[in-house]
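Only one protein chain is missing from this complex, and each of the others stays in its spot.
Labels run A and B following the written order; every chain starts at residue 1.
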Amino acid sequence: MNISLFLQTIIGGIGIGSLYALIALGYSMVYRSMGLVNFAQGSIYMVGTYFGIIWYMGMVMGLHVPYPVALVIGILLNAVLGVLLERVFRPLAKLDLMFMLLGTIGLGFVLDNLFIIIFGAEGFAVDSPLPNAPLEILGVKVLPQMLLLIGGSALLMIGLQVFLKRTRSGKAMRASAMDNEIASAMGIPVNRMNALTLAIGSGLAAAAGILAAPIVYVNPAMGSAVGLKGFAAAILGGLGSIPGAIAGGLLFGVLEAVSAGYISSSYTRGIAFLIMVVVLMVKPSGIVGEVTVEKV
Amino acid sequence: MSYPAAGSARKRLTIAKALALVVVGCVLLAFPFIAQNRYQVHIINMAGIYILISLGLNIAMGYAGQFNLAMGALWGVGAYTAAILNTKLGVPFWLNLPASMVVAGLMGAIVGLPSFKVRSHYLAIVTIGLGEVINIILVNEQRLTGGADGISRIQMPSLFGFPINTDERYYYLILAVVLLGFFVARQILRHRIGRSFRAIRDDCQAAKAMGVNTAYYQILAFVISAAYAGAAGALFAHLNTYISPDIFEFSSTLFIMTMTMVGGMGSLVGSIVGGLALPVLQEYLRVIRNWQLVVYGISIMIVVLFIPGGVMELMRRLKSSRSLRWLWSSHSEEETFQPEETNVPGN
Partner (left out) sequence: MFLEIEGLTMQFGGLSALKDVSLFVREGEIHGLIGPNGSGKTTTFNVISGYYKPSGGKISFQRRNITGLPAYRITATGFARTFQNLRLFKSMTVLENVLVGMGHLAKTGLWQEILNPIAVRREEKGFVQKAMKLLELLGIANLAEFPATSLSYGHQRRVEIARALGTDPKILLLDEPAAGLNEVESEDLRETLVKIRESGVTIFLIEHDMKLVMGMCDVITVLDYGRKIAEGSCEHVSSDPVVIEAYLGKEEHP
């Protein structure tokens, strides 16, 4: 077996897996703090990508904003979107799963199609901010952009952990997520914490999309496929668990890459889903384990 | 507790109901002649097919509480079974219909297996995932399914030599199957099976304590819903004469879920209402193209947030609202039940 090809495949898998992981984090964090399964997460990812990329690609008044700046703008704008969406999600979170799903899916439809109306259904390719030539590390060819995606995602995930464990807001968020009622009794504004969670989840999704944009084709439909897989990854790791989301996302990505490279590219998606089903049958609460919330 | 005028009010109500049924029956039978053009009949034909799938989804999800989100894919399984049998082996529609139901039913059982181990959130994604797997197989098994190109030149059915080759004639076929499907569903859900389903949905543990073999009934719910989807698939394949995998993607499952919810999850009549309303509405909204889906999305959210029980709930609310009571009773006390009975001691 060709080792360097295998490593290349794995790295590609980690790259895509990082994307899934960031999206899965959004699902798990929101589920944990609000008890909401947010099927609009894929659309939020798409919206966030556009929010950043349009500045970078000179689509806003011809300005060509440097990539890192565009990344930050995209994250911030999407975070604002997340805060606004908290109002909509509040009533949805109280509903039965079936209605919650459909309600968030409806929201996703609205976002997807608004962007089709604004930007057209045709997507576009994004120029890479880094040189295109693949780097060679230990005999393995890697695209610089892939490294950027993996590195950037890792930094964000570490940043998230630091925020949650070390800062006051982070700890307040965790308290609120564990038990709404007690947190509320302690003076923690639950709704604001939820808005913060959504802001972070949306921001991460935007980052994922902007980092991945030069690799992935950008168009308004990019959200639905990724959204579903991100959800599957979150469930695979255990819905509500942050390490679970990361593990699930990475695993899903690697599984996809390996099956695309070695088994059959056309059955890729099917195999990844199938493995998720099998894992859930064996350990119904996911790899790391489900974390639920005590709702008020 | 006597209501002097109750008798005549009730009689008026039954006469009104009977009259309404007769009118509806006439409209149903005469529809292809009333319709303005063939396209309208085709829309209603498609609505009929969707109603059938929606009935299936309602049985599994509305009554038994089982998240079967692979309905679109199961519809596809039914359609492809009929298509393959017909184009490769020349099997006629009348045999394909039961064949599709059986094959889809078996697939439904497989899709339903995880329901023993996995709870609702997870069951939802698992059935979506399994549905995806089915769809991917349909796209990839070129030799069997024609891959992304699909299967064409499926023959339209004929009844003892009388060809059912127009939308108008096909309408009666669909009407018959839908009516049959509706009444069979009603019959099944009326007695033991329906109660066991609802018991599982209300409280699975308590159901087990009452002797309900929950595993059996859960799989049964999946199989029955899949059989309905399968029948719809056969009907669709022979109507459209061409099928391709993209028709049965997850978006179709969403469409069916939406119509079932809008009509009223947990009510068979709701499936009919939703199954008729949504495809028809979709046609009217087609003019605004992309805004169509935005409107669609917003409407879903409104229904979910304000009228989760769908049209049937709306009707129930209207029925018990005081302002409209004059429509059907002269005595305002008649339809309210009084659950007082606070502390009635003894026998």
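Basically, a residue touches a chain if its C-beta (ideal position, glycine included) is under 8 Å from a C-beta of that chain, and two chains touch if they have at least 3 such contacts.
Nothing here was measured: the structure is a model prediction, and the numbers come from that model.
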{"item": "Neighbouring displayed chains - absent chain, whole complex", "value": "B"}
{"item": "Touch with the omitted chain, as defined above, among B:Gln40, B:Thr87, B:Thr214 or B:Gln282", "value": "B:Thr214"}
{"item": "Of B:Leu29, B:Leu159 or B:Val184, the one touching the omitted chain in the full complex", "value": "B:Val184"}
{"item": "Hidden partner interface residues of subunit B, rising order", "value": "184, 187-188, 191-193, 195-196, 198-199, 201-203, 205-214, 220, 266, 337, 339, 341-347"}
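Following the convention adopted for this analysis, only the chains that are shown with their structure count from here on.
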{"item": "Centre distance in Å when subunit A and subunit B are each reduced to the mean of their C-alpha atoms", "value": "34"}
{"item": "Touching residues (chain side subunit A, partner subunit B) in the complex", "value": "37, 88, 91-92, 95-103, 105-110, 112-114, 116-117, 228, 231-232, 235, 239, 264, 266-267, 269-270, 273-274, 276-277, 280-281, 284"}
{"item": "Touching residues (chain side subunit B, partner subunit A) in the complex", "value": "61, 67, 113-114, 117-122, 124-126, 128-130, 132-133, 136-137, 139-140, 250, 254, 257-258, 261, 265, 290-291, 293-294, 296-301, 304-305, 308"}
